[in-house]
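What you see is the complex with one protein chain gone and the rest in place.
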Amino acid sequence: MNPALNKVLLGITPIALFLALWQSLISFGYAPVTMLPPPGAVFLRLGQQLFTSDFLHEIAATLVRLFGGFGIAVVLGVTIGLAAAVSPGINAVVKPLVRVMAPIPKVALYPALLLILGFDHASKITLVAADALFPILLSTYYGAAMVEQKLIWSAMAAGTPRSQILFKVVLPAAMPSILTGCRIGLVISCIVVFLAEMITSTDGLGHMLVQAARTFQTVDMFVPLITISMLGLILNSLLHGLRTYLLRGFPEV
Amino acid sequence: MSVVSLRSDAQAGSEPLPALKPASAMIEIDHVSQRFQTSGRQSHLALSDINLTIDDGAFVSILGPSGCGKSTLLYIVGGFVQPSDGAAKVKGKVITGPGPDRGPVFQEFALFPWKNVLGNVMYGLRQQGVKKAEAEARGRKLLEMVGLKGYENFYPKELSGGMKQRVAIARTLAYNPAVLLMDEPFGALDAHTRTRLQNDLLTIWERDRKTVLFVTHSVEEAVFLSDKVVVMTRSPGSIKVVVDIDLPRPRKRAELLLDPRYQKYVVDIEKLIDDTGEDEIHA
Partner (left out) sequence: MITPRALLEKSAPLLACIGLLCVWQVASLTLQTESFPTALEAIRAIPSILGDKESLVNIGASIRRMAIGLSLAVLFAIPLGLMMGRIKGVASFFNPLLMIIYPVPKAALMPIIMLWLGVGDVSKTLVIFLGVSLPIIYHSFQGGKAVEEKMLWSGAAMGLSAPQRMWRIVLPSALPEILTGCRTGLVLALITMVTSEMIARQSGAGNILFNALDMAQYDTVFAMIMVIGAMGILFDAAFEKLRGRLVRWSKPQHDMPLSFS
């Protein structure tokens, strides 16, 4: 069988299983339809919604916050991670800061962000960035710190000045680690943006869920949940594709 | 001005090799010592007062038991490590850092995984500002020379150990260093690939006779390849003896293996290393 086809099937199987499980819970009467609508109904509603500008507006709002926060986290995380790996001075400052801030649930800062930045995009983008930052920073740091010394030496002997080593050797060599961190950061970004919108918001997918909950519209509750999961899966595959291209020379770990 | 130190059992009174280049010092190692901080107040003396001169065009092996500091000495000449005491010079100038005049080849190959074979080989050329088209052409020629024509677009992960080392050698030769620093380059390869690469290395070397500093722990390899073998004591490493290898070039493995002079060199040097006091099991 075609290996590419195999891969696709492998990816679809868990989703298919999940849908089958979902449907069977209803068909076999384990869950009443009022509490758990059948997948068919949810997807039908999703399909309907996709043509409404309101729904598209909600998706847009969520995506703006998602990409904004993730983008900031990537830029900051990679920059600081690389800097901390090559400069002992920066390392000495960054390390204790990360040790202190990492165990604090960033979502606890959310009310503060709401107060300072308001209830719209800014507070959510900041929260997403704060949560996604640490995995990216740490993966970049460890990836850069563990670059094989002999690679750097080879480049230096070939005439690379010290100032260029960071971009010509450390960054490419640390790419596998950086991209792993980005993947984790992306998953976290999807989760956090959704939760932030659920806690307080005026628009976005999370807000849609809470709205539907208030009016006991179960089908409408599942639509945004399924949407964010699908968005997450799509973005994840895109990132995976990028990773495969960028890391085509690296041996599989 | 070659170094003539104690020569225990090696042939006395052998003629110096007919020089292809006028004898001049390429590398001078002057009272070099190396001390590493291990933890807190502890430190470990890796090299102790090394004095060595290496002529231009000479193929010199550094031989010794594990941990004797031979790789460290190579790294000092390469400028990757700064000596705690003394200094190393290349062409009269003190070595302060790495440079394209001293090209390394490492046991672990150290190829850039994000570049393909041709990209790796071209790296030094591009670094020197050579235009892409020309760098590519020169890269291809080098790859052909090391026997890897057709592999330009492969990535290092797709190559065998022997092939990777060929790429590494091509990459270093690309920027035309005056000195080749080889750190147990064939140590990670199987015996068969190893002998092939030894032969190929000599063939390549014969073309322009660069100065080579070759670290190994294999006595046979050292004797087969070199003009001189520097035998080191175990840690803290110092030079026990420098042995001149008076065997004709070009060296053919099949002939040499049967040559009694070659065999005597190997036996004598092995005894020299044994004398450095390795622990023995007394049955």
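First chain written, first letter: the chains are A and B, and each begins at residue 1.
Criterion: a residue touches a chain if its C-beta (ideal position, glycine included) is under 8 Å from a C-beta of that chain, and two chains touch if they have at least 3 such contacts.
No experiment lies behind these values; they were computed from the predicted model shown.
Colleague: Which chains here would be touched by the one that got left out?
Modeller: Counted over the whole complex, the chain not pictured touches A.
Colleague: Which residue among A:Pro38, A:Gly71 or A:Gly232 touches the omitted chain?
Modeller: Counting the whole complex, the residue in contact with the absent chain is A:Gly232.
Colleague: Quick one: which of A:Ala60, A:Ile104 or A:Leu242 touches the chain that's been left out?
Modeller: Going through A:Ala60, A:Ile104 or A:Leu242 one by one, A:Ile104 is the residue touching the chain not shown.
Colleague: Looking at A:Ile59, A:Cys190 or A:Val223, which residue reaches the missing chain?
Modeller: Touches the omitted chain: A:Cys190.
Colleague: Please pick, from A:Leu56, A:Ala213 or A:Leu238, the residue that touches the omitted chain in the full complex.
Modeller: Of the listed residues, the one touching the omitted chain is A:Ala213.
Colleague: List every residue of chain A that touches the chain not included in the displayed model.
Modeller: Here the touching residues of chain A are 13-15, 17-18, 21, 35, 92, 95-112, 114-116, 134-135, 138-139, 141-142, 180-181, 184, 187, 190-191, 194-195, 198-199, 206, 209-210, 213, 216, 218, 221-222, 225, 228-229, 232-233, 236.
In the analysis below, only the chains that are shown with their structure count from here on.
Colleague: Where the centres are mean C-alpha positions, what is the separation of chain A from chain B, in Å?
Modeller: Inter-chain centre distance comes to 49 Å.
Colleague: Name, in rising order, each residue of chain A that touches chain B in their complex.
Modeller: Going through chain A, the ones touching chain B are 148, 150-151, 153-160, 169, 172-173, 175, 246-251.
Colleague: Could you pull out which chain B residues touch chain A in their complex?
Modeller: By the definition above, chain B touches chain A via 75, 78-80, 97-100, 102-104, 106, 108, 110, 112-116, 123-124, 127-128, 155-157, 171-172, 175, 177.
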